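A protein chain is absent from this complex, but the other protein chains hold their places.
Let's turn to subunit A:
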Amino acid sequence: MKHILKILALLVAISACWIGLLQVSVIPESYTWLLPLYFIVSLGCYGILMVGVGLMQFPTCPQEALLLHQDILEAKDFLKNKGVDVGSN
């Protein structure tokens, strides 16, 4: 419950800032109307950018993959000798 209240308080604060910005005409009015939409679009863009950057920097560890394959083969042989049916997939 407290978490929802915190999020709601944040939203109310942001809308108060926006309405305040509308009243004080420092920026031309047409800009102030488009500002929330601009922030939403830029937030979405930032999310996609972070996903793309994370994808590009994802480590694959090829040596670990090789060791893992060897471990799998070892385990299969061991289990087959003990009589367990491993079945290749």
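Rule of thumb we're sticking to: contacts are C-beta pairs under 8 Å (C-beta built on N, C-alpha and C of every residue); 3 or more make two chains touch, one makes a residue touch a chain; residues count from 1.
By our rule, contacts and distances are computed from a predicted model.
Student: So which of "Eukaryotic translation initiation factor 3 subunit I", "RCC1 domain-containing protein 1", "Dolichol phosphate-mannose biosynthesis regulatory protein" or "Kynurenine--oxoglutarate transaminase 1" is the UniProt name of the chain that got left out?
Tutor: Matching "Eukaryotic translation initiation factor 3 subunit I", "RCC1 domain-containing protein 1", "Dolichol phosphate-mannose biosynthesis regulatory protein" or "Kynurenine--oxoglutarate transaminase 1" to the record, the invisible chain is "Dolichol phosphate-mannose biosynthesis regulatory protein".
Student: Looking at A:Ser30, A:Gln63 or A:Asn81, which residue reaches the missing chain?
Tutor: A:Ser30
Student: For the chain left out of this view, which of A:Leu5, A:Val26 or A:Ile48 touches it?
Tutor: Of the listed residues, the one touching the omitted chain is A:Ile48.
Student: Residues on subunit A that touch the omitted chain in the whole complex?
Tutor: Residues 28, 30-31, 34, 37-38, 40-42, 45-46, 48-49, 51-58, 60 of subunit A touch the chain absent from view.
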